[in-house]
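Submitted below is the structure of interest, expressed as structure tokens.
Every protein chain but one is kept in place in this view of the complex.
When the chains are written out, they are named A and B in that same order, and each has its own residue count from 1.
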């Protein structure tokens, strides 16, 4: 179904092959040889497509689907329309992701360094590296094997890019050490001076920003996101963390492993997030705070206090979600009462 | 009045000419031959300038203005200072826009392809195209007649740019089909992978993003805005929609015709906006929601539910505006009462 202008046509796969890569189980072993040619959403999938149901919101689409095969949770199997071959998985979305990767493996350009790129003679370039047009690579840069740098990116002096890293178009990277298989999207700014100055009646005095940005392995950093380098010590992004578009990370922020920062989040200087923290869209975190591991903060919340591990917070200023919801219910009742009195 | 370093000096126009292009009516036909040389704001306009009054906030500036001519609503004509020639229009701002366009028509560079641009041999380039320095154009790109691509833009393989499209400096476009006369501002990121992954204890599993970004005609997309491509199916921006700077549009979002998305708005994945929807600045819309045609959402609101057509909503979380205002009034009264009690 994917537009062939942008994606290669996938190779057909048998349901047995898919079950294997996707960590799913065939509801009927007899379906193992059935070939599917592509993945597709429930409402548009046809006989030779593989689809999936994860969000219960779309269950009506499932019962009406014409998909040849579908990945579902075992509990939902009984609601399947007749004729749909089922792959059972307790994590249908994860299984779909793995199946879709099998149909559409990441395509990397063949290794080469564009003639138009400007690569400093003192940069160390690994094996099988692709450097596209108009890229600049500064002195002392270290580029690992299999790195892919898209056009117009600027890699400042001394930067380290681990094996398999991909840097998007127009990204600016300086003062940074980036781990393996991390992906930086287009227009990201990493390593510039943080917002550091001493306030003085005669004009602000700039504080030299002497740290770095240290990013782990398998991190994703979304388009036009900005990550300032540490003022003293480093700004740190832990392995496996995913950061969406247009996010701001201030100087000396420490983010643990496996965190999710949704679009337009802002984390002010020196705040620390544990592991597996989730900040939903447009959340703001004030400076010098600690957010415990596995804590979750609802969209648009404004965090002004430390949040203990595993808690869910919400509001402006943010508070434990239960408290916030109680407050909302109370206000709603009061407004309704007031209205009835009038 | 415009700085001639940046704008060409306009040609003088008679008020009769202006009335025609601006869809306005001369209050006194005798003024038709009066020449004005430029447009200017009410407070700085002189004898040979055309000004306008639209926002009633600036009415004092109108009565004190020294402008040679002014576009106003017929109802306001009686408040005109003597000596100001009046052009009457029921849409003074629209009439001003049309008059200003007559003084300052868009200036496009002459057609040419910079020697420093890297254009793939398999790209199809239309007539009268301008491609500036350091632009990259990938394989299979289709560029319509009269397209203008500013310096440092990166147009990925297979992208389609309709007739008259203008792409700003440093923009990154991939996996996209863009309609006629649409304008993309500098630093925009279109078509990158959306924020799609399955959560798994052993690390997030990336979901291949197999859709596109499809943008209609006469769309404007502001500087540093990010629009992710669909995960399955497309992200769609309808014709005539205006999107401001630093806006985030998630994967599979569908936006109708003639919508207005003010700066720093974020729309999460798979949400759908009807036609002529207005989202004011910094609004956040959660994923998988529907906002009906002609609905309006006040600045900074956080939308967590579907909004029916034509309704005005506000708040965090967003609710119908009347309800929100009732709540505000109630809280204010309570605070005042409390204060008096103490």
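Convention: contacts are C-beta pairs under 8 Å (C-beta built on N, C-alpha and C of every residue); 3 or more make two chains touch, one makes a residue touch a chain.
Because the structure is predicted, anything quoted here is derived from the model rather than measured.
Peer 1: Sort through A:2, A:102, A:161 or A:246 and give me the one touching the missing partner chain.
Peer 2: Only one listed residue reaches the unshown chain, and that is A:246.
Peer 1: Tell me which residue among B:69, B:176, B:223 or B:237 touches the hidden chain in the full complex.
Peer 2: The missing chain is touched by B:223.
Peer 1: Residue-wise, where is chain A in contact with the chain that is not depicted?
Peer 2: 118, 134, 136, 140, 152, 154, 157-158, 160, 170, 172, 174-175, 187, 189, 192-193, 195, 197-200, 203-208, 210-212, 224, 226, 228, 232-233, 246, 248, 250, 264, 266, 268, 282, 284, 286, 288, 300, 302, 304, 316-317, 323, 326-327, 330-331
Peer 1: For chain B, which residues lie in contact with the unshown chain of the complex?
Peer 2: Given the touch definition above, chain B has residues 1-3, 5-7, 39-41, 44, 55, 57, 91, 93-94, 96-98, 100-101, 103-104, 116, 132-134, 150-152, 168-170, 185-187, 218, 222-224, 240, 242, 244-246, 258, 262-264, 281-282, 299-300, 316, 328, 331, 334-335, 338-339 touching the missing chain.
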